[in-house]
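Following this message is one structure expressed as structure tokens.
Apart from one protein chain that is not included, each protein chain of the complex appears where it belongs.
In this document, chain identifiers A and B correspond to the written order of the chains, with residue numbering beginning at 1 in each.
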Amino acid sequence: MAVTGLEHIVREHPFFAGLDEAFVELVVGCAKNVRFEPGAYLCREGSPADQLYLIREGRVVLEIAAPGRGAIVFQTVGEGEIVGISWLFPPYRWNYDVRAVERVRAISMDATCLRDKCEADHTLGYDVMKRLVPILMQRLQATRLQILDVYGKPAA
Amino acid sequence: MGIGREQAILTVAGVEALLGALRERRYRVVGPTVRDQAIVYDDIETVDDLPRGWTDEQDGGHYRLSRRDDDALFGYVVGPHSWKRFLHPPRQRLWRSKREGDDVEVIAEEAPPERFAFIGVRACELHAIAIQDRVFLGGPFTDPHYRARREDAFFVAVNCGQAGGTCFCASMNTGPKAEAGYDLALTELIEDGEGRFLVEVGSEAGREVLDALPHKEASAADTKAADDIVARTTASMGREMPDVDLHDLLLGNLEHPRWDEVAQRCLTCGNCTMVCPTCFCTATEDSSDLTGAETARERRWDSCFTMDFSYIHGGSVRQSGRSRYRQWMTHKLATWFDQFGSSGCVGCGRCITWCPVGIDITEEVRAIRGTETGEGRT
Partner (left out) sequence: MSDARPAGHDPMVPQVARVRRRRQDAPDVFTLELEPEGAAAAAFAPGQFNMLTAFGVGESAISMSGDPARKGGIVHTIRAVGSVSRALTELRRGDRLGLRGPFGVGWPMVDLDGKDVIVMAGGIGLAPLRPVIYRLLAERERFADVAILYGTRSPADILFRSELESWRQRLDVTLEVTVDHAAEGWHGHVGVVTTLLPRIRIDPEKVVALLCGPEIMMRFAVQALTSMGVAAESIYVSMERNMKCAIGLCGHCQFSPVFVCKDGPVFRYDRVRYLLALKEL
């Protein structure tokens, strides 16, 4: 894969929109193209959280397995969005499963690589934080609305 | 202040004749009378039915009748009733339905055949009626029951000979002198125990009735005596509404700590809404016979102080007493302007008198003014 091809793809993804050219070069070094077939898992609960996924195409679901209830899906994430926050801070473990429900193409960013580069260059680190935190806030807000169960009595 | 209205003098006998003349013209004559230790509005026949020689002492949460030194017919101010109990009755059937087989017929309630003659209407009350006219007749939808009762009503106003302990019509520009909306207006002049009334004619119907009564010409002295009474009443108001833009003050302070403070006193009993002459909120209630063959819908007075009032989706929007008191006061003094182009308050003081804990809206306004937090409408 030509580095310039990956650079273009990284630059194009909404997560890195407007990223400083110098930083693009830096982060591309941690990136690679990945694909998942429907049913494949991007993340498994409890296993090492070592990637940040930028979804380019297709949808994944965030789910948790509960005994007797099977897997409960609680969020769908799609094109233009990201998967993975637990790679940022210890214990670097996934808290839930992430499964592709369609054919998924994504950029996978190696977490150790990205963390090291952010540590070495705090300006890059701050830039990455400014991209991650708003997404966290939106997810938190959406989760709150979900728990509030505003639609009233359950159907069944 | 003599506006150049036609004037005359009536004696007490003349007032008696007035009641008779109105009855002859098939009016249902309603006026003040003593009952249950208060002065209320009810059907009256003669001047002896009026609270002759009575007066009222009013203060926050306080109302007492006491005897006067004289025999004045109108020597008191307003009691717990207002004319809305006749124009906008506490219970009003709207329609009933009858089932025959699968079919249902809806029968609208007819307008009542009677027309009212109201005796002893105060200036504040005339303003209150004008305010309710705007509510019930001035919008995109009107109330035919109110219209039917209101259209042919005859008003005999009385200019207050004294201000009540909770009155503040002067600072609300709604009195004490009746300026418009009446057919006849009386000012009671008492000289040496003798009751005489300066009558002002406010309409053709009023003139027609006056012509049928024994009356004399009014002298300049009579006019002056009446003006002096009005001036004295104006100067002795029990309360005063601060001169401030109430709309912007209240709507700009919807989170003021004063609301918490008044909420600690307010019992949300709703007395204020029952006695207020402009409060108009109603609820509907459907009823049915045992078989469901005949049903009816009735409209009845309601109060924004009840938990049911704002009930939706399993709960009330205004759960706290604080929010309900705020709703009442901001509607009355502020949002009424947005809705109907005027204040909803006429300064009659009933809400102060009949509040069990004596909450005084003029004092509440005073407490917010000058300590504004500015949270609300931005």
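Everything below uses one rule, namely that a contact is a pair of C-beta atoms (placed from the backbone, for glycine too) under 8 Å apart; a residue touches a chain by one contact, two chains touch by 3 or more.
Since this is a predicted model, take the numbers as computed values, not measurements.
Trainee: Check the options B:D143, B:E179, B:E200 or B:D222 and report the residue that touches the missing chain.
Mentor: B:D143
Trainee: Of the residues listed, A:G18, A:G70 or A:P91, which one is in contact with the missing chain?
Mentor: A:G70
Trainee: Considering the whole complex rather than only what is displayed, give the residues of chain B touching the chain that is not shown.
Mentor: Within chain B, the residues touching the omitted chain are 94-95, 97, 99-100, 102-108, 135-136, 139-141, 143-144, 251, 254-255, 280-284, 286-288, 292, 295, 297, 299, 302, 304, 309-314, 317-320, 322-323, 327, 330-331, 335, 338-339, 376-378.
Trainee: Considering the whole complex, not just the chains shown, which residues of chain A touch the missing one?
Mentor: Where chain A meets the chain not shown: residues 59, 61, 70, 72-76, 78-81, 101, 138, 141-142, 145-146, 148-156.
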